[in-house]
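Supplied in structure tokens, the structure appears directly below.
We show some of the complex, not the whole, and keep each chain where it was.
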Amino acid sequence: MTEDKATAFAEQRGHLNRLLLARAPLPIKRFFALDGDVYDDGALPRATKELLGLVASTVLRCDDCITYHVIEADRHGATRDQIVEALAIALIVGGSITIPHLRQAFALLEDVRPPRRV
Amino acid sequence: MTEDKATAFAEQRGHLNRLLLARAPLPIKRFFALDGDVYDDGALPRATKELLGLVASTVLRCDDCITYHVIEADRHGATRDQIVEALAIALIVGGSITIPHLRQAFALLEDVRPPRRV
Amino acid sequence: MTEDKATAFAEQRGHLNRLLLARAPLPIKRFFALDGDVYDDGALPRATKELLGLVASTVLRCDDCITYHVIEADRHGATRDQIVEALAIALIVGGSITIPHLRQAFALLEDVRPPRRV
Amino acid sequence: MTEDKATAFAEQRGHLNRLLLARAPLPIKRFFALDGDVYDDGALPRATKELLGLVASTVLRCDDCITYHVIEADRHGATRDQIVEALAIALIVGGSITIPHLRQAFALLEDVRPPRRV
């Protein structure tokens, strides 16, 4: 994903979340706040937490969530090799049913972090 | 989990795996080998990979797998706080349906890593 | 969803179901009949049963099913606030992995039941 | 479940939750608070919300959660017939894989709400 694509994804996601939160009752608002805070730096750095979110999203097979965590992991300093090793664990734990989602994640990585830059 | 309990868990698990592998056809044997290798040190250290396995196991709600990855994460140097932060992410991603499994993980941590040792 | 969109959704869904049922063996036909009957008024009114179907569809993360049950819940008298409270429970039980589906449900509700009509 | 059994279940569950919360970081504590609040009376009464929680727990196949929501639904005024109709919807949505959990729910109902009281 080029910087433009990542920005476009973030903008659309932000737009839909704002719409949802404008209408949502308090428990949903509080859950969204919590969902933001839980990835903050702590005993584990943000990048590692994004990889944890990525593996959870992959074994639960949510393309939108995978895209989000690949972008965030990359943005907070996870390397391409680290992202790919996290995906390998997700594949072994979750099985071949995760492969269509792996295909999407690798296509996305092609843009985010080209494997060879001369 | 005291060292004795961890040893007992490892022994029973090893016993059942050996039984299974003695009867299993080649694809199952090869999958088991792969399942071992994927957690080896690489771009990500073993401890982080065990936390990735722990989060995947928690959102997929497998008690046996949670016990295994808590013990291995601890054994390879993950701290109690890091394990607990990984579980918090699993709870937010996977929802309240994971809570019975969190209860078990925290009970286990009580033995593995007492939070206060004076 | 405007009345037109709801009608279009119902027509396409009906078309595909008729195609499927024309080719399906008896057990599939009987399952479809059962799937219709189980939401009939009984000890629980139809509207409540549609909310039960909506929560089940949301935690199992099926967009097509969510759309169907939001429309039916609305059509049988569930209020916007009741639908939103059901979605809040689905979010807490099912976790952040359900959020992309919540976004869709809220976008749909925007059409079905505008929150403010002066 | 007789009143004694329900009390025993609640006590053990409460004990484990207190243990967990004593050790848990803030995001987990906040999630638990939210998990309590979301079932409060609102546009939908508490009893209906417990039935929503019951259906979600059944299609996601969590015995501990099913036991909890059957007891709470009963305690907040849901009738035996209403609980059973909710379980029928869970069975149709979730399929035969939910049957072992239905067996447990019906065994529990036998104690909570005997079907014939002369």
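The first chain written gets the first letter, and so on, giving A, B, C and D; residue counts start at 1 in each chain.
Methods note: contacts are C-beta pairs under 8 Å (C-beta built on N, C-alpha and C of every residue); 3 or more make two chains touch, one makes a residue touch a chain.
Being a predicted model, the structure only gives us computed values, none of them experimental.
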item: Assembly size in copies, with 4 chains present; value: 6
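In this section, only the chains that are shown with their structure count from here on.
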item: Higher-contact pair (C-beta pairs counted), A-D versus A-C; value: A-C
item: Reference interface A-B: repeating pair among C-D, B-C or B-D with over half of contacts shared; value: C-D
item: Centroid distance [mean C-alpha coordinates] between chain D and chain C, Å; value: 23
item: Between chain A and chain D, centroid-to-centroid distance (C-alpha), Å; value: 33
item: Chain A-chain C separation of Cα centroids, rounded to whole Å; value: 28
item: Touching two or more other chains - residue numbers and ranges from chain C; value: 59, 81, 84-85, 88, 91-94, 96-97
item: Sites on chain B touched by chain C in the complex; value: 59, 91-98
item: Complex contact set, residues of chain C against chain D; value: 34-35, 38-39, 42-44, 48-49, 51-53, 55-57, 59-60, 79, 81-82, 84-86, 88-90, 92-94
item: In the complex with chain C, residue positions of chain A that touch it; value: 16-17, 19-20, 23-25, 27-28, 31, 35, 56-57, 60, 62, 64-65
